[in-house]
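A single protein chain has been removed from this complex, and every other one stays in its place.
Lettered A and B in written order, each chain numbered from 1.
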Amino acid sequence: MSRSLILGAFLSSLVLLAALVSFVWTPYDYAALNIPDKLQPPSAQHWFGTDHFGRDMFSMIMVGARTSIAVALVAVGIGMALGVPLGLAAAARKGSWLDELIMRGNDLVFAFPSLVIAILITAVLGAGAINAIIAIGIFNIPVFARITRGAALSLWESEFILAARVSGKGAARISAEHILPNVANLLIVQGTIQFSLGILAEAGLSYVGLGAQPPTPSWGRMLADAQTMFSFAPHLALIPGLAIIVTVLGLNLLGDGLRDWLDPRIRVARA
Amino acid sequence: MSLLQIENLSLSIHGADILKQVNLSIAPGQIVAVTGESGSGKSMTALAVMQLLPNGAEAEGAIRLNGHDLVNRPESDMCALRGASIGMVFQEPMTALNPVKTIGDQVMESILIHKAMPRAHAHDRAAEVLSRVGLPPDRFPLSRFPHELSGGQRQRVVIAMAIALRPKLLIADEPTTALDVTTQAQILDLLKGLVSEYGMGLLMITHDLAVVAGMADQIVVMRHGEVVETGATSHLLRHMQHPYTRMLFEASGHQVALPETAQSQPLLEVTNVVRDYRLPRKRLFDTPQHHRAVDRVSFTLNRGERLGLVGESGCGKSTLTRAILGLEEVQVGDIRLDGQPVFSGHKPNLAVRRKMQVVFQDPYGSFNPRHRVARLVTEPFHLLDSPPRGREMEDRIAEMLTAVGLSPDDMGKYIHEFSGGQRQRIAIARALIIRPELILFDEAVSALDVSVRAQILDLLAELCEAYDLTYLFISHDLSVVRTITDRVMVMRAGKIVEEGDTESVFSDPQHQYTKDLINAAPTLPDFGQEVA
Partner (left out) sequence: MLRYALKRLISLVISLAVASVVIFAVIEVAPGDPASFMLGVNAQEDTLEALRAELGLDVSKVQRYFNWVSGMLVGDFGTSYTYRTPVSQMIADRLWVSLPLALYALALSTAIAFPVGIYAAARRGKPGDLTVMGATQLGIAVPNFWFAMMLVLIFAINLRWFNAGGFSGWDKGFWTGIHSLTLPAIALALPQAAILARVMRSSLLDILGEDFMRTARAKGLSRRQALWQHGVRNALIPVLTIIGLQFSFLLAGSIIIEQVFYLPGLGRLVFQAISARDLIVVESVVMLLVFAVITVNFLVDLAYAAVDPRLRSRT
């Protein structure tokens, strides 16, 4: 196991642990206002300091991890659940109208960056964490469809697939039995990368007010709240930013490490 | 004095010994062939002369070019020597050229990088050497890109690059392995001509003993990084000392004795089959052109018969194979097995499929790496209505693995635990397990080393005896087809140009193309085979 795998797994589990623990315990109530203690720098009482309402930043970061992970995880789930079958189907019927339709559909979705999708959804439904999930999830679909199709296409050329066809197996069965297990590693690695991109996207959307709404804490909105005050209370901006960096860095290292560990030959497009 | 003198060359890569005490020498105008099976270290010897070894390689001993040692020469010296004093030609012409530069630029680069002459002269020299290798600029302008040329033409460009500055030593690493026999013959002639014309020394790396026998002045036989035998070609062929050399030559011309069979009724009937592919349009509003891969092919394969299909790449034999297997539908004509069509109503006919199996070329790509042997071998059971289960299934697997010379214990292993030859045995076991009426061997021994190939051919002969096989053996390798089939068909440009009893087609070919093919194929001299 490589160093990046170990470090990545450590950082990722640290963040995951914080999110899980926050369900049963946080140092303070993350929503409790305590105006007299506002804008305190990190100290023994408040490890990460307090915000402009005197709320404990450490507790908010813990609960914010929940939001980030939930949004990014569900978005990856949406992308995989829809993208992988589409990619498998496109590869199985290479060159057909179905393949063409799926790939052109992919191109079209790629023309809508997740921020643009979020803007559209918000314009219609109003802001909220669900919007962020849908927006990031939709953008993930073509990513997974494309990477699945690409890997599946080269597998379809291989002789063991021809042998399976000679044994009378249909496209659906071959996709499930031979193709999917052989692209699984690739999908795990890409899933980790999309997860980290999802964390970044969620932070961006919350920052501009298109993500989770108050009182749900989220790292992106903590940064937006810090905007007017960080010149005299830098910890307001530093701490949520570092939380994002640690999470994304951890997931990226984990993805890189997994790629080498699972199979040194596979390649992942960082789209 | 010799041009190149390799003395006690030893090489290790990251601590693993690759070459051990290799000695060889080449005189000007001489052709020295280094031969051996995969892993013998023959290509590494060539790369050591170029000092283009992989990272982590450490060399000991001496490689003297005109008396000057190349081992541990500074990189800048080697850059000056490469291309100017030593030229090199590689195996894969399809990938050896930069796809985004014109052939003229790439040949000129060989000249300009050594500042041998001004640009205008270099252009003339590039045109001149390209003409010399058979690509005259009036037919092949210097502005062509590699993808516009065939494999043989690209290899000519690679040769032109290597000889542009008339190096004293030319190294050719399997220069014709990726080419068809007729192209191979032309490239070998070209190389021989260049050697005598320029007085170069040629270090030729090849696994093909027939090529070696027909071309080399000196032969060096290698195994596991060591030179096992060396000598002048005519002498070595008559007096082989080392058992490995004898085994190698015996295996190269390996003959098997197929059991006699009583041929009865037709099994596979192919009638007037046509398969077209649409080509991309040249201009926007052109009517689409078609490439006719298989052109009105008809033949019959009788039960118990072993039929060969030979032809060069692109002749349509792969397309025909896929059509027979029911993997692709044909536009015109009819393919029937035992009287039933392989395609019925645009769908492959499962009743026919269970009577047919296939063994492919690539022993590495033929198996799902995530399944165990038991599951791999039993995949064709999917075709049966009531496949054997449990104990019965295990017995069948054990029987098949034993039949192909493996152990029943192997059924729990993964495919990466087997060598190439063993994998091909497993592929045969997979094909045999449902006792098909017909087996297609699609270049099934082409990727194997000669000694392994000989063993697989023996296995096929044994299986013919034990299971009364009927098969279609598709190959580009004439010598293999000659020994493993009763009847043979020669295919060219989608058509079957000649067919008949294997022996009579080979000894008395009627069609001009068959004659060309047989003449072009290098053969081992007779005395080489008598030694065994």
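Note that contacts are C-beta pairs under 8 Å (C-beta built on N, C-alpha and C of every residue); 3 or more make two chains touch, one makes a residue touch a chain.
All of these numbers come straight from a predicted model, not from anything done at the bench.
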Option from B:Phe90, B:Phe140 or B:Tyr244 whose C-beta touches the chain left out: B:Phe90
Of A:Ile78, A:Ala91, A:Ile136 or A:Ala203, the one touching the omitted chain in the full complex: A:Ala203
Residue, one of B:Ala27, B:Ala57, B:Ala80 or B:Val274, that touches the chain absent here: B:Ala80
Contact footprint on subunit A, counting only the chain that is left out: 104, 107-108, 110-116, 119-124, 196, 200, 203-204, 207-209, 220, 223-224, 226-227, 230-231, 234, 237, 240-241, 244-246, 248-249, 252-253, 256, 267, 270-271
Interface with the unshown chain - residue positions in subunit B: 50, 52, 75-76, 79-84, 87-88, 90, 92, 95-101, 109-110, 113-114, 145, 147-148, 158, 161-162, 280-281, 283-284
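Everything below uses one rule, namely that only the chains that are shown with their structure count from here on.
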Interface residues, subunit B side, partner subunit A - complex: 325, 327, 348, 350, 353-354, 356-358, 360-362, 365-370, 379-383, 427, 430
Subunit A to subunit B touching residues, read off their complex: 158-160, 162-169, 178, 181-182
